[in-house]
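Every protein chain but one is kept in place in this view of the complex.
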Amino acid sequence: MADVQLPVAIVVATLRAATPLTLAGFGELVTERAGVLNLGVEGMMLVGAAFGFMATVASGSLLIGFLAAMIAGAALALVFGVLTLSLMANQVATGLALTIFGIGFSALVGVKFVGMPLGGLATALWPHLAAAPPLLQQFMLLDPVVWLALLLPFAVHRFIYRTRAGLVLRAVGESHDVAHALGYSVLRIRYLAVLFGGAMSGLAGAYLSLAYTPMWTENMVAGRGWIALALVVFSTWKPAWLALGALLFGLVTIAQFQAEALGVAIPPNLLAMLPYLATVGVLVLISRDATRLKLNAPAALGRPFHATA
Amino acid sequence: MVWLSPVLAALLSVIGVTLLFAALGRDPVEALATLFVTPLASIDGLTELGLKATPLLLCAIGIAIGVRADVWNIGAEGQFTLGAIVGSAVALGWGGGGHWWVILATLFAGIAGGMAWAAVPALLRTRFNAHEILTTLMLSYVAIQLLGYLVHGPWKDPEGYSFPQTRQFAPDAMLPLLLEGTRLHIGALFALAAVPLGSVLLGRTLVGFRIRTVGAAPAAARYAGFSRNATVWVCLLLSGGLAGLAGICEIAGGNGQLTPLISPGYGFAAIIVAFLGRLNPVGILFASLLMALLYLGGEGLQVSMQMPIAVTGTVQGMLLFFLLAADVLINYRVRLLPARRAGVVTDG
Partner (left out) sequence: MDAPAPPPRLALAGITKSYAAVVANRDVSLAIGPGEIHALLGENGAGKSTLVKIIYGVVQPDTGAIAWEGKSVAISGPNAARALGIGMVFQHFSLFESLTVAENIALGLGARESIGELTARIEEVARRYGLAVTPSRHVHHLSVGERQRVEIVRCLLQSPRLLIMDEPTSVLTPQEAAGLFDVLRKLAREGCSILYISHKLEEIRALCERATVLRGGRVVGECDPRRASEQEMAEMMIGGALPVAHRPAPLHEGRICLIVDRLSLPADEPFGTSLAEISLTLRDGEILGIAGVAGNGQKELLAVLAGERLAPDAASVRVADVPAGRLGPAARRRLGLAFIPEERLGRGAVAEFPLSENALLTAYQHGLVRAGMIRFAAVEAYARDIIARFRVVAAGTGASGSSLSGGNMQKFIVGREVGTKPRVLLAAHPTWGVDIGAALAIRQALMDLAASGSGVLLVSEDLAEIFEIADYIAVLSGGRLSPPRRTGETTVEEVGLLMGGRMAPAVPVAALHGAVDAA
């Protein structure tokens, strides 16, 4: 029994740590496939985490909390959309603004909720979690959002490669001018993709504050939004690779906890550097082959679209 | 025309802040006064303004020069931190002997630390094609953890009552004050000097012309023979060095010791300052003062109205949003006509 328990615990912890990365990453993947680069993932996740937490505390319902987080993320994404799609502001600068605003705004609205205790998703679903046998406990920790994150790659893959809407999405990300000339509404498709990205980021943030941690503190996303962005580059915009990358980073993230659990004496600050260093390493690995990156990147990524009639 | 959108953005932000305070159930008039007026009402407040504007100005000029070349150094926070760390290493190691050169060595070490931290993304960009946006940012997180490790671990002051902080710098490693009785140090002069230097570099030298060409039209730069890689190096080393200088000035001109938290996000706020100042050193001078005012006012709100310090961050983000929107709205009217005309000319 005991020899099964550690590997199971590691798998479960990895899946849970990968969940926010998967959710936010697939949101951004769809956004970028439409040709829009939204660097505001971190900000949208934070706002999602704060609003998800507040809505849950206010309503007593985790479901309402998750929904509120998705709406909050999408609302911030809408601001991004209006600025970059309708007003054609610089996507990089606007994305940075989104993150800076998200950090400040989430801290401001969430200030009264810092440190407030909350049961969390697993406890809400399984009130007897704490008393359950250890192995069962691990399975209970695999909450519905983790399962959603496990299914999402298949769903997005199917959508992108097997449906007509997915074909149109890829087309818009490849060349907005051609798509426009063929009569597709580039802006509508891009708005939808940006909103989806925002909602998924919001959900990812709420997963952190409602299930993973579960509590709200300032800046609690701690760079996961940026890691999700890096993972999309790493995946070369392919769902299977993104899913794999998220799991890999889930594993890296929990390394520090595992090391602590195993009593390895590495200073926590140094262990906390791991995910960031790994992100840099992964980016370097994937970017080295410039041709491959160019071949796979949506050709219109980051370019503003102006319907020149 | 160029300055219309920052002014408009500032005004819109004031309206936004008013609404925000009203929504939070606070008296907007009192809050606005605390935020924008009180800090300017005393000599003390004004010198504090200069003190806070110093790191913002240094970091923002570097960031702006980079963005002009389409090099996005958004990790000034990390370079700031490394500047503080490396500078402190020199100050703690060689200080105390009363030598005149210790402060100079400390400052240069700070610059070198910032440059070295920026050299990593420069190398990764030019050698491995890894985009600097993500690498500079990731390295900021690493730098902050590194600082945490040092002050909790090897550099911890044994007599510091187990607080995570280093020993105090000796007096010979401290920056002289500019005004006795205030906290304003001569780092402010370095920042002021960076304004004309940055302006001349961008506007009147071939290096600046290369930077602007690489940013405005990369294909034209390649055609002209301006190396993109060299520009990436110049921009990142320059902005890293300026951020490193800001970092060590903050320590050597301030508390004289490292703690886990040495910056309230100066490196990130400087991105906003750079844009607010139109990526132009003179404009950045004014933008840094405005941003410093926000920091001071935010602290004032915290003290006198028990408002969370996060107000500052929210207003900063708002300011950048409004700036981008105002920019577009203003440019729209100006640019739409020529753009259309050009469309007809290339028309078959």
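All chains are identified by letter, namely A and B, in their written order; residue positions are counted from 1 within each chain.
Here is the rule we use: contacts are C-beta pairs under 8 Å (C-beta built on N, C-alpha and C of every residue); 3 or more make two chains touch, one makes a residue touch a chain.
No experiment lies behind these values; they were computed from the predicted model shown.
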Query raised in the report: Looking at the whole complex, which of B:V7, B:A22 or B:A224 touches the chain that is not displayed?
Result: B:A224
Report summary line: The one of A:A181, A:A240 or A:V264 in touch with the missing chain is A:A181
Query - Which of A:L151, A:L167, A:A261 or A:L285 contacts the chain that the document leaves out - result: A:L167
Report summary line: Hidden partner sits against subunit A at residues 164, 167-168, 170-171, 174-175, 178-179, 181-184, 291, 294-295, 299, 309
Requested in this report: Spell out the interface residues on subunit B facing the chain that's missing from view.
Outcome: 204-207, 209, 212-213, 216-217, 219-220, 222-227, 337-348
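Keep in mind that, in the parts below, only the chains that are shown with their structure count from here on.
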Report task. Take the average of all CA coordinates in subunit A, do the same for subunit B, and state the distance between these two points in whole angstrom. Result -> 28
Query - Complex interface listing, subunit B residues touching subunit A - result: 72, 74, 124, 128-131, 133-135, 137-139, 141-142, 145-146, 148-149, 152-153, 268-269, 271-272, 275, 308, 310-318, 320-321, 324-325, 327-329, 332, 339, 343
Requested in this report: In the complex, go through subunit A and note every residue touching subunit B.
Outcome: 39, 43, 79, 83, 87-90, 92-94, 96-98, 100-108, 111, 218, 222-223, 226, 229-230, 233, 267, 269-270, 272-273, 276-277, 279-280, 283-284, 287-288, 290, 293, 306, 308
